[in-house]
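Structure provided below as structure tokens; questions to follow.
Certain chains of the assembly are absent from this excerpt, and the rest are unmoved.
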Amino acid sequence: MDNAIIQLNNITKKFDGEIVLDDINLSVKENEFVTLLGPSGCGKTTTLRIIGGFETPDEGVVYFDGHLINSIPPFKRQLNTVFQKYALFPHLNVFENIAFGLRIKKMDENTISGKVEKMLELFNLKNYGKRRIDQLSGGQQQRIAIARALVNEPKVLLLDEPLGALDLKLRKEMQHELKAMQKQLGITFIYVTHDQEEALTMSDTIVVMNEGIIQQMGTPIDIYNEPENAFVADFIGESNILDGVMIDDYLVEFLGKRFECLDSGYGRGEEVDVVIRPEDLDLTPVGEGKLEGIVRSVTFKGVHYEMNIDAKGFEFLVHSTDMAPVGTTVGLTLTPDDIHIMFKGV
Amino acid sequence: MKDRTKYLAYPYVLWIIVFIALPAFLVLLYSITSKESNGLTTIHFTLENFKKFFQPMYLNILWDSIYLAAISTVICLILGYPAALIISNTHVSNRNTLLFLCILPMWMNMLLRTYAWMTILGNNGILNNIFAFLGLPRFNMLYTRGATVMGMVYNFIPFMILPIYTALSKMDKSLLEAADDLGADKKTVFKKVILPLSMPGVISGIIMVFMPAVSTFIIPQLLGGNKNMMIGNLVEKLFILNGDWNFGSAISIVMMLIILLSMSIMNKFDIDKEGGARLW
């Protein structure tokens, strides 16, 4: 952890006696784009607020660039935050909102003007300096909020679901803009979201959280392809999660059939979660697949069809470019690398 | 509530406005007619009443009233703003208790509240007794301009605290965090965010204190003695003692114009046009 710019050790936080964060350990490297991902109430925002200095941990320590910052108030921390609902100052215009931090540092008028104009240009808001905040669209407000933080040249930028209020199209655009900006400026981003697609698109590292505990930490590819437990598998993408039993290394039984798989090291007869991605199941004529089932519903999704296929009581979610009509019986095939074995969640 | 109701609505609104505005209109009428007018048949229009007012004696009273009301307003602001700020930062459970204590005296007869101050400030009053007990000389506090100002501050300070409190408690707390995040220490957060955002409340408060203060007559009468007459006392005297309703009305119209003027100036500073923190 030599070049960790942010480090959280054993952070615990309670609100009204309820544990919100339970022994969180997290290390963020310089210039990394880290995303805290999880459902609402998982503790991701609290973690961010502890890094920002808006909450004090009950236990544990926070390091910034090697220095203990537990008791440093936000205004002395070299990081800036983009708040969930932007928190732009309604009594100041766009220019003055962005200039806020610079004026506090008592920079001279020319420097401030230069820096703010550069930001406005960067965010394609060149002639918006004199506008009132309530004259802007959601997307523009969002960019002002980021500009207001970035103009201070923080070492770390914290972002709390900054795209939550935008609509789909704009959200996708902003995802790419943000990622490009992070690369270009070389600033560490710590990003909070509940949207797994957003996390996959932008992050270098994803931290999946649930109920105040870090479930898994890794690159998007790691998290998606090798989820450590059923929660992660289900949260990071739609999944079929079945009960299975390990017969032997590389052999698992579920739905009454045995399947080869790539996993070993489980006890014989151990009950496990078997996770299969909907896009890994392929349709075949009846008899050719190891499993078969009746198509219960078909939905056209554009790129693929989404089908619910009932196989002996388990309803598989299948994504496929092939389509079988509702009511027909189809076969389903699986290759060993489509089967992911996980320890049962407690 | 459109269509049919509309036809009923307008006459009703008209009627209620007449009910509310008719006396005001009468006052206006009195102010521009002479004493000799009588009933509906003989009306003499004149500007005499207004001319009369622009004499040094009356202008001095006017000036004095504005001066004392302005001082009281400033003191209310200086004392009331911190109080409102502290109440808005208090935990919810205690907040209502504090607010309740602030407005408690408003439910007591105004006369009574003012009398209570007479017993505190009087020559043989509580404060002088305490001074005497401490070996300090007694001195006269009642029937001074200071007593009048104090009485006004006391009576009207809740009207300053409440709108400022309302403005502060409506403020989005994340704005304070944002300012903190951008490097502002507490003093700067106050100066650059809290104060400007609470301006609508401050302006409401100023209007709501200045307006009754400038036209009060009970407080200067009881606490100020007869030494300093305020405009309210003048009006009262003209009506009750002299029976000069026309001149009294003219004075009231002038006062109303002054208040309207100062309100419209105030409103220019009011950023939050959508009625943010205005009580009305």
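The chains carry the letters A and B, assigned in the order they are written, with residues numbered from 1 in each.
By our rule, a residue touches a chain if its C-beta (ideal position, glycine included) is under 8 Å from a C-beta of that chain, and two chains touch if they have at least 3 such contacts.
Quantities reported herein were computed from a predicted structural model and do not represent experimental measurements.
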{"item": "Per-label copy numbers for the whole complex, where each distinct chain appears once", "value": "A x2, B x2"}
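Definition applied: only the chains that are shown with their structure count from here on.
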{"item": "Approximate Å spacing (C-alpha centroids) for the pair chain A, chain B", "value": "56"}
{"item": "Residue ranges of chain B touching chain A (in the complex, touch as defined)", "value": "172, 174-175, 177-185, 188, 192-193, 196-197, 271"}
{"item": "Complex interface listing, chain A residues touching chain B", "value": "52-54, 73-76, 80-81, 83-85, 87-91, 100-101, 104-105, 148-149, 152"}
